[in-house]
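All protein chains of the complex are present and in place, except for one that has been dropped.
Order of writing sets the chain letters: A and B. Residues in each chain are counted from 1.
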Amino acid sequence: MARAVTQQRKIINTTLAWGVGLLIFFPILWTILTSFKTEAQAIADPPIFLGFDWTLENYAAVMERSNYSRFLWNSIIIAGGSTLLGILIAVPAAWSMAFVPSKRTKDILLWMLSTKMLPAVGVLYPIYLICIQFGILDSKIALVIILMLINLPIIVWMLYTYFKEIPGEILEAARMDGASLKEEVLYVLTPMAIPGIASTVLLNVILAWNEAFWTLNLTAAKAAPLTAFIASYSSPEGLFYAKLSAASTMAIAPILILGWFSQKQLVSGLTFGAVK
Amino acid sequence: MATHHSRSAARLMMAPAVVLLLGWMLVPLTMTLYFSFKKYLPLRGGDLGWVGFDNYVRFVSSSAFWPSVLTTLTLVGGVLLITVVLGVVLAILLNQPMWGQGMVRILVIAPFFVMPTVSALVWKNMFMDPNYGLLAHLWEFFGAQPVEWLSQASLPSIVMIVSWQWLPFATLILLTAIQSLDSEQLEAAEMDGAPAHKRFAFITLPHLGRAITVVILIQTIFLLSIFAEIFVTTGGAFGTKTLTYLIFQRVLESQNVGLGSAGGVYAIILANIIAIFLMRIVGKNLAK
Partner (left out) sequence: MSIKTKLFAATALSLVSASALTAETITIATVNNGDMIRMQGYTDNFTAKTGHTVEWVTLEENVLRQRVTTDISTKGGTFDIMTIGMYETPIWGANGWLVGLDDLSADYDAADILPAMAGGLSHDGTLYAAPFYGESSMIMYRADLMDAAGMEMPAAPTWDFIRSAAAAMTDRDNDINGICLRGKAGWGEGGAFITAMSNSFGARWFDMDWNAQFDTDAWANTLNFYKGMMDESGPAGYATNGFNENLSLFQQGKCGMWIDATVAASFVTNPNDSTVADKVGFALAPDTGLGKRSNWLWAWALAIPAGTQKEAAAKEFIEWATSKDYIELVAANEGWANVPPGARTSLYENPEYQKVPFAQMTLDSILSADPQNSTVEPSPYVGVQFAAIPEFAGIATEVSQEFSAAYAGQQTVAEALAKAQAITNEAMEAAGYR
């Protein structure tokens, strides 16, 4: 009897959860489906869900018009590079905040987060002028540095919350055994922190991948990532839903697939270690 | 001795991050401040001299200023409300026993990976378009007049788009928090005959307090600088001009860098007011 009730509840839960899940996912699904339609079918009234003539012509058109692989490569370098650089700078900082906290640690952390609230457009001209000065306009290095700086507060904060979870006694023990600071970090701390670092990396790759203000305004042909690729499809003349969908699918697919495969790490990353 | 050693080492390790962020904050901030006291018009030859507080006065006295502050607060508040409430509901739902929980989680998490530009374009063209959009077809199917989303319900539409993007984030954090809730405590309460809404109000919700704070803090940081969603959908028309967007208009559309910089300074002040307010709450909650 009790078993039947739970079984029934499970069916209701499953139905409800799948319904909501599909509803939330639907805009993405619809975009992917539309990318395989002809332009005329894309705006058909009533809309066609699956019963259309599947075609790859939109992908072919997009590939012919834009050098997709270059945009993709730039996205990978910029997102990956800025995350890597950010991690290198943030790990020592987060380590010292977590294990050698001072009175001001919390203030410094909060201050770091508050730097994220500056409106980017207000400093477009200053930053643009600086980039000209250093000759790094339309270069991946400029974006790697800027996106690293934008996301650094989040990286530091996430790592800090992870490192705080690591029991201090282990470090004490290592110190007793005569481990140097370097050894302590390399052999004791790092292995324990790997899962936290992995989540941090993932979240930051996503944030950097999707950043659309600096990546659009500081690039031209050489360093333009996928955000710029999309900007060339956003409102062409005539019918464009299917081609826009194809371009959109191509822009989000890599990160979507990465995200899904590393879902477990990401979930723990998204929690900022704050909800254990 | 060891403590002293590690303390100075710690400072040294923290130095790069602090120095870099200080630079990242101070250099543009100084330049923004500098420009904000200048008449700086790139299309009229650039720097045209000092003008004192003119830009500051002009920016605030513009008829667009206060509405833009209100729009910013409405947008941030609206998205926070929707994502937190729906996030709690979804988290509770996803925590129930079911088949294919992993797959559902994948579906729910997906919008978080979509570029803001792409999601704005997709919503605007394929869902909210009054002639071809799916929502228009849906309305027509039920015999209703299609809604002209982006003109007649512009701000709610943008709140909806942004909420769709951030709901996965809220849901996942809250889900993790719920999973760590001691189920024995809930069962005991159920045994004692506490009704579901009381169990939720007195056990689940307090347990989620910290997670909700994290959601609010992180999302506010990102929501204050929302730009692409407005640029793509309404271009700031129909009462969707946030403070960030107003500054964009002053700097890039009107090409008045001085005026825009003064706006930037106001935006920083607003962000800091909100930040202090948030930090108070968060600081308390996180200290637990």
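Quick note on the criterion: a contact is a pair of C-beta atoms (placed from the backbone, for glycine too) under 8 Å apart; a residue touches a chain by one contact, two chains touch by 3 or more.
Everything quoted here is computed from the prediction, not taken from an experiment.
Engineer: Tell me which of B:Ser62, B:Gln96 or B:Asn272 is the one touching the absent chain.
Structural biologist: Checking the options B:Ser62, B:Gln96 or B:Asn272, the one contacting the hidden chain is B:Ser62.
Engineer: In the complete assembly, which of B:Leu41, B:Ile92 or B:Ile203 touches the absent chain?
Structural biologist: That would be B:Leu41, which touches the missing chain.
Engineer: Among B:Gly78, B:Gly236 or B:Gly263, choose the residue that contacts the chain missing from this document, as touch is defined above.
Structural biologist: Of all options in B:Gly78, B:Gly236 or B:Gly263, contact with the hidden chain holds for B:Gly236.
Engineer: What is the set of chain B residues that contact the non-displayed chain in the whole complex?
Structural biologist: Against the missing chain, chain B presents residues 41-46, 58, 62-64, 129-132, 145-146, 148, 150-152, 231, 234-239, 241, 249-250, 252-256, 259.
Engineer: If the hidden chain were put back, which residues of chain A would touch it?
Structural biologist: 39, 43, 64-66, 124-125, 128-129, 131-132, 137-138, 216-217, 220-222, 224, 228, 231-240
Here, only the chains that are shown with their structure count from here on.
Engineer: Given the complex with chain A, which residues does chain B contribute to the contact?
Structural biologist: 2, 5-7, 9-11, 13-14, 16-18, 20-21, 24-25, 27-29, 31-32, 35, 42, 90, 93-94, 96-119, 121-123, 125-127, 132, 134, 137, 141, 164, 167-169, 172-173, 175-177, 180, 210-211, 214, 217-218, 221-222, 224-225, 227-228, 232, 243-244, 247-248, 251-252, 257, 260-261, 263-265, 267-268, 271-272, 274-275, 279, 282-283, 286
Engineer: What residues on chain A touch chain B, complex-wise?
Structural biologist: 6, 9-10, 13-14, 16-18, 20-22, 24-25, 27-28, 30-31, 34, 43, 45-47, 89-90, 92-93, 95-97, 99-100, 102, 106, 108, 110, 112-127, 130, 149, 152-154, 156, 175, 181, 206, 209-210, 212-213, 226-227, 230-231, 234, 241, 244-245, 248, 251-252, 255-256, 259-260, 263, 266-268, 270-272, 274-276
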